[in-house]
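Below: the structure, in C-alpha cells.
Shown here: the complex without one of its protein chains, the others still in place.
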Amino acid sequence: MNDVISQYSVKEQPYYRSVTDEVALYEAAYSVRMPMMLKGPTGCGKTRFVEYMAWKLGKPLITVACNEDMTASDLVGRFLLDASGTRWQDGPLAIAARHGAICYLDEVVEARQDTTVVIHPLTDARRVLPLEKKGELIQAHPDFQLVISYNPGYQSLMKDLKQSTKQRFGALDFNYPDHEIETEIVSHETRVSQDVASKLVSIAERARNLKGHGLDEGISTRMLIYAGSLIASGVDPMSACRMTLVRPITDDPDMRDALDAAVSTFF
Amino acid sequence: MNDVISQYSVKEQPYYRSVTDEVALYEAAYSVRMPMMLKGPTGCGKTRFVEYMAWKLGKPLITVACNEDMTASDLVGRFLLDASGTRWQDGPLAIAARHGAICYLDEVVEARQDTTVVIHPLTDARRVLPLEKKGELIQAHPDFQLVISYNPGYQSLMKDLKQSTKQRFGALDFNYPDHEIETEIVSHETRVSQDVASKLVSIAERARNLKGHGLDEGISTRMLIYAGSLIASGVDPMSACRMTLVRPITDDPDMRDALDAAVSTFF
Amino acid sequence: MNDVISQYSVKEQPYYRSVTDEVALYEAAYSVRMPMMLKGPTGCGKTRFVEYMAWKLGKPLITVACNEDMTASDLVGRFLLDASGTRWQDGPLAIAARHGAICYLDEVVEARQDTTVVIHPLTDARRVLPLEKKGELIQAHPDFQLVISYNPGYQSLMKDLKQSTKQRFGALDFNYPDHEIETEIVSHETRVSQDVASKLVSIAERARNLKGHGLDEGISTRMLIYAGSLIASGVDPMSACRMTLVRPITDDPDMRDALDAAVSTFF
Amino acid sequence: MNDVISQYSVKEQPYYRSVTDEVALYEAAYSVRMPMMLKGPTGCGKTRFVEYMAWKLGKPLITVACNEDMTASDLVGRFLLDASGTRWQDGPLAIAARHGAICYLDEVVEARQDTTVVIHPLTDARRVLPLEKKGELIQAHPDFQLVISYNPGYQSLMKDLKQSTKQRFGALDFNYPDHEIETEIVSHETRVSQDVASKLVSIAERARNLKGHGLDEGISTRMLIYAGSLIASGVDPMSACRMTLVRPITDDPDMRDALDAAVSTFF
Amino acid sequence: MNDVISQYSVKEQPYYRSVTDEVALYEAAYSVRMPMMLKGPTGCGKTRFVEYMAWKLGKPLITVACNEDMTASDLVGRFLLDASGTRWQDGPLAIAARHGAICYLDEVVEARQDTTVVIHPLTDARRVLPLEKKGELIQAHPDFQLVISYNPGYQSLMKDLKQSTKQRFGALDFNYPDHEIETEIVSHETRVSQDVASKLVSIAERARNLKGHGLDEGISTRMLIYAGSLIASGVDPMSACRMTLVRPITDDPDMRDALDAAVSTFF
Partner (left out) sequence: MNDVISQYSVKEQPYYRSVTDEVALYEAAYSVRMPMMLKGPTGCGKTRFVEYMAWKLGKPLITVACNEDMTASDLVGRFLLDASGTRWQDGPLAIAARHGAICYLDEVVEARQDTTVVIHPLTDARRVLPLEKKGELIQAHPDFQLVISYNPGYQSLMKDLKQSTKQRFGALDFNYPDHEIETEIVSHETRVSQDVASKLVSIAERARNLKGHGLDEGISTRMLIYAGSLIASGVDPMSACRMTLVRPITDDPDMRDALDAAVSTFF
C-alpha cells in the first residue's frame, strides 16, 4: 500500500455494535465484490458501519460526501497545471479503483446524474473506470468495492436514483437500534451511566413517533451521543437535551413544547 | 492497431447467449456500417451484446456512459495544456472514428443535445467528425461504427431523441430472455445449479409482471446473477434474494412484502 | 485555395436528383451572394443539395451541425494557449468568411440566439464578421455565402428564428420527392431493383400520411436508403424494413403494427 | 486616428435617403454628445442611417450585434494570456470610448442587463467607462458617442430596457419610407426600373397591413432589395418574390396564398 | 494618496443644489462612518449627490454600476496571470476599503446576493473585508465608507435587499426637487433661460402625475437637462422635447399624444 492510499487506512477499530447479521452479509457481498447500498435514516450508523467493515476487512476507505454541485471530475479526477505543464490528479473514485480501496459515496442521491452514471462501468462485469479526459481505462484493483448510502426518507420525484443505477447494488437496511443496544451505544460513546443513556433513548423513541407528524426526522443516535457528552461534562440534563435534542431539529413552538415535555418526563 | 486503441480491444470472448437472429442482423448492419440503436430495458444484456459483437467482428470497442452533464467536448476532445503549450486530446468518439473502433454511447437519451447533434455528420453519407475547435475534419476510418442504446421506458417529453437523430439509426429490440435461456445464463454466470437458477428466474418473472403496478422496472438478469453469486458463496437464498432482488428496487412496504412472498414461494 | 480551406472542397460530384428549378434559383441567389435558407423535413435531401451546389459552383463547403449548447465562439473562433502564448483559432464561420467558402449552418433553429445574431453583419450590405475578442473585422471574401437549413416542423414558440434573422435570407422549400424520382434515388444509392425501391417508397408514403396522427415525422428518403442497403446485402426485406423503417421511429405497439402491416403489404 | 480604430472608419459614402429632419436632429444630438436611441422595425434602415451619420460626421463606427449570451466583458474587454503573461484586450465599447468612435449597439434589448448597465457611466455627465477588472477608469474621448437601436415590436415584460437606461437617451423614430421614397431606394440599390421597384413596394405595403393579422413583421425594405436584385439578375419576378418576400417569413399555407396573390396582382 | 486611488478623486466641485438638510445628515453619518443608503427614483440626483459629498469631504469616490451578472469577485478582486505567475488584482470594493475611498454601489438591488452579502463584514463593527481567495483580511481604512443606492419603485418579491442587509444602513430619501429648485438646476446645467427651464419643469410635473397611469417612471431631471441642451444648441423646443422627453420613455400612441399635448401647452 503506497503513500497516496495509506492515509485512508482505518488505523483503529471503530466502535460498532452489530444489530443482526449485517456484518456477515456484507462480508459475503465483499467476497464477490458486489457493490453495496446502505439504506436508512440519517445518524443511524451507516457511516460507522462501513468504517468498521473497512477495518475488519483490512482495506482502506475513501469517503465522499455527495452533493448536488459535485461534478464527475470531482470523483474521477482532473488535469492540474504544473511547472512542467498539466498533471493528472486522480479523484477519490479513481484512487480507490486504482489502489483497491472501498469507496463510500455518502448520500449519493444528492449528487447529479453525471456522478451516478460515472460509477456504472465500475459496477458491472467490466469493473472499469474510463478516465475519458485522460484517455485511460482503469481496470479496477481486485480489492476495490463501491458502497453508497441512501436515505429512503429523502426520495422524491426530483431526486431519486435511476433504476439502472439501483439495480447495480445489493442493499442492506439500517435503522435505529433497539432500546437496549442503543442504550449500550450511547453509554459506551459518552461514558454516561446506563440509566442516563436509557432515559435519553426513551426520549428519542418518543420523538421518532412524531416523525411525519410535525417532525421531518426523529432524534438520531448521534444526537443522543451529543446530549450524553454534554451531561458527562457537567451540563444539567434538561439544558443538555434542549440544546442537542430539541432546538436543532424544530422551531415550531408546539413541537418544542412536546419535545421539552418528553425530556422533563425522564429528567 | 496502435497503443491508444489496443486497450479497447475485447481480449476474451464475452459470454453471450443469442436469443433470435440479432447476431446476423447486426452483422449485416455492420457490413454496410449502418449506425445501430439497441432498444430495451435496463440490465437485459444490451451492453454484453455489443461487447460480444465487437469481439466477434474483431473490432475495438469504446463505451461511453452518457449523462446530462457530458459536453460535446467530452466526446470529441479538447486542448490540454502541456509543457510546450496546448496539445489536442482526442475524445472517445474521435479516437473511435480515427482508429476504426465501434463507439457505444450507452443511454444516449441522457445526454444533452450537443452530444446527440455531434454524431450527425458521422451517421450520414459523409461519415465525418468535424473537430471545430481544432479546425480538423476527421474522415471516419472504414471500420468505424456508431452504436447507441436507448431505454424506451425512459422516454418522456423532456428527454427523447430528436426525430432527425432517430432516423439515422437501424434499431434492434432487446428484452429479458425466455425462462430457459435466462436460467442457462444465470447458471453459467454464477455456477449455481440449473434448479436454483430456474427458481431465481421465476421470481424475476413475477416481479416483471408488477412493472407499472408499483414497480418502475422489473428484476433484471443482472440482479439474478447477483443473487446467484451470493447463494454460490454460501449466503442463504432468502437473505441473498432480499439483499439483491428486493431491497435495491423498492422501499414500499407492501411491494416488499409481495416480493418477499414471491421469494419464499420458491425457496 | 490554401491548406486550411482545401480540406473542405467537395472532391467528387455528389449524387443529386433535381426536382424542379431549385438548382437555377440557387445559382441566381449565389450570383448576388444572397444568404439562403433551405426549408424542409428531416432527411429529404437539403444537406445533399447544398453539397451538390458547392460542387457545381466549385466552392468549398463548411458544414456546422447547430445545437443549443453551441456558443458564438464555436462559430467565430477563440484564443488557444500555445507555447508562445495565446494563438487565435478561426471558427468555421470565420474560416468560411475569410477564405470564401459556402458556410452551411444545419438546423440553425437549434442554436442559441448568440449564434443567430452573430451572422447578422455577414448577411447585410456590410458582409463583415467582427471578431470582437480579437479586435478584428473580417471583410467577407467575395466567394463567401451563408446557407442555413430550417425544419418548419420544429417551429415552436420557444424555438424559432427571430424575424430580424429570417428577413436576411432568400428561401427555398424542400420536400420528399415524387414517387418516381424517389424510387430512382433509392435504387441509385442502394443498387436494389427499381421494383424493390418502388415498394420501399410506397411504404414511406403510407407512413408519411400518419405524420401528425401518431408519428412525429414520416419515413425519410435516408431511411429508405438504409432499408435498401440491408436488402441489397442479403437481409430479408421484412426484417430490413422493421429494423430501419419501423423500430427507429416508434415504440407505440399500435403504430408498430400499422407500419409492419404496411411493410407486409408490399413484401 | 491609429490602426486599431482606422479599420472602423466608414470609407465610402453609404447610400442613405433622408426621410424627414432626422439628419439635422442627429447632428444636434451629436453636437452635445447626447446618447441616441434609434427606434423602429427590422430592416427599415436604422443601421444604414447610423453608417451614413458616421460618414457625414467623419467619425469611426463600431457596431455590435447584441444578443442574450453576450457578457459585459464582450463589450468592455478582457485579459488574454500572452507569451509574457496576461495582456488586456479592449472590447468594442472600450475601443470606441478610448479612441472617439461612435459605438452602435444593435438590438440592445436582446442583451443581458450587465451589458445595458455597463453603459450607464458613459451616458451621464461623467462619461467614464470603468474597466473594473483592469482597475482603470477610461474618460471617454470627446468624439465618443453611444447609439443603440430598439425595436418596439419586440418589447415584452421579460425583455425591455429598464427605465433607468431609457432615460439616458434621446430617441428618433424610424419606419418604412413612403411609397415614392422606398421606390427610389429599391431602384437605386438594385438597378431595377422605377416601375418594377414601385410594384415591389406595393407588394410590401399589402404585407405590412397584415402585420398582427398572421404576420409577425411586414416585408422590409431590405427584402425588397433582395427581390429586386434577383429580378435584375434575370430571375422571373414571381419566383424572385416567392423566394425573397414570401417563403422567408411564413410557413402558414393561407398566409402564403395571400402573399402569393399579392405578388401576382403586380407581376 | 497613491496612484491607484488618485484617479478616483473628484477634482472639480460637482454642481449640486441642496434640497433640505441632506448634506448635514450625510456629514453626520460619515463622521461615524455609518454605511448609507440613498433611496429615490431614477435620474433625481442620487449619483450627483454622492459625488458632491465626496468632493466636500475630500475623499476619493469609487462608483460601481451593479447588475445581475456581477460576481463577488468583480467587487472584491481576483488573481490574474502574470509573466511571473498569478498576481492579485484588488476589485473596486477592496481598493476603496484598503485606501479609504467612499465606495458607491449604484442600483445595488440589481446585484446577486453574493454581492450584497460580501459587504456585510464591512458594515458592522468589524469593518473588515475578507479576501477569501487570497487568504487576507482587509481592515478597512478609517476614511472608508460604503454607500448604496436603491430605487423603491423597482422593489419586487424577486429582487429586494434582504432585511439583514437593509438593517446595516442609514437611509436618506431623494425625490425630484421642487419647481423652483429644479428650474434653477436645469437652467444652470444647460444655459437655457429660467423661463424655458421652468416650462420644461412644468412638462415634467405633468408626466410625473401619469406615473402608474401608463408610465412606469416620470420624466427625470436628467431628461430635462437633455431637452434644455438641445434647445440651447438651436433645436426647436417641440422637436427637442419629443426627442428627449417623450420618445425615449413610451411607445404607446395615447401616452405619446398626452405627452406631446403637454409639450405644446408650454411651447
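The letters A, B, C, D and E name the chains in turn, as written, and every chain counts its residues from 1.
In the analysis below, a contact is a pair of C-beta atoms (placed from the backbone, for glycine too) under 8 Å apart; a residue touches a chain by one contact, two chains touch by 3 or more.
This is a predicted model, so every value here is computed, not measured.
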Where the missing chain makes contact, among the chains that are shown: A, E
Hidden partner chain, touching residue among E:118, E:197, E:225 or E:258: E:118
Residue among E:4, E:19, E:34 or E:57 touching the omitted chain: E:34
From A:72, A:95, A:171 or A:258, residue that would touch the chain that is not displayed: A:95
Touch criterion as defined above, residue of A:74, A:132 or A:182 at the omitted chain: A:74
Where the unshown chain meets subunit E, residue by residue: 21, 25, 28-29, 31-32, 34, 37, 39, 71-72, 79, 81, 84-86, 112-114, 116-118, 120-121, 124-126, 130, 132-137, 152, 155, 163-164, 166-173
Touching residues on subunit A - with respect to the absent chain: 4, 7-8, 42-43, 47-48, 63-70, 74, 78, 80-84, 89-92, 95, 106-107, 110, 151, 216-217, 220, 222-223, 226, 229-230, 233-235, 239, 243-244, 247-249, 251
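Everything that follows uses one rule, which is that only the chains that are shown with their structure count from here on.
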Inter-copy rotation, subunit C to subunit E, in degrees (Cα atoms; steps of 5): 120
Between subunit E and subunit A, distance of the C-alpha-averaged centres to the nearest whole Å: 52
Centre-of-Cα separation between subunit D and subunit A, whole angstrom: 60
Shared interface positions of subunit C, touching two or more other chains: 81, 84
Pairwise chain contacts, counting only pairs that touch as defined: A-B, B-C, C-D, D-E
